[in-house]
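A single protein chain has been omitted; all remaining protein chains appear in their positions.
Moving on, here comes subunit A:
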Amino acid sequence: MSTIFWITIAAAVATYLTRIGGHLVISRFENIHPRVEAGLNAVPAAVLTTLVAPAMLDAGPAEWAAIVVAALVSLRGGLMSMFLAGAVVLIALRQFVG
């Protein structure tokens, strides 16, 4: 079996643990410590930011324009509209600036 197969199986087990784990473990405690909760609250934004920020280091004008437009659209629209706006700007500009 391929590496991807085993990564997928391990990731599926890990993900299932997050989905059942809260019920099995955390619900046994009366309260989560506020600092732990603040840390948990920050997990998605912290992880996802690391997938955007370094990508901007190597980015050219087309990528920068796309990300700025997408960010602006996301203040009003949903995920799909911001994504489409960014993609359209990116594809259009890449025809000219490569």
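Basically, contacts are C-beta pairs under 8 Å (C-beta built on N, C-alpha and C of every residue); 3 or more make two chains touch, one makes a residue touch a chain; residues count from 1.
The working rule: contacts and distances are computed from a predicted model.
Remark: of the listed names "AzlC family ABC transporter permease", "Molybdopterin oxidoreductase", "ABC transport system ATP-binding protein" or "Response regulator", the one matching the undisplayed chain in UniProt is "AzlC family ABC transporter permease". Looking at subunit A, the residues touching the absent chain are 2-12, 14-27, 34-57, 59, 63, 66-67, 70-71, 74-75, 78-80, 82-83, 86-87, 90-91, 94-95.
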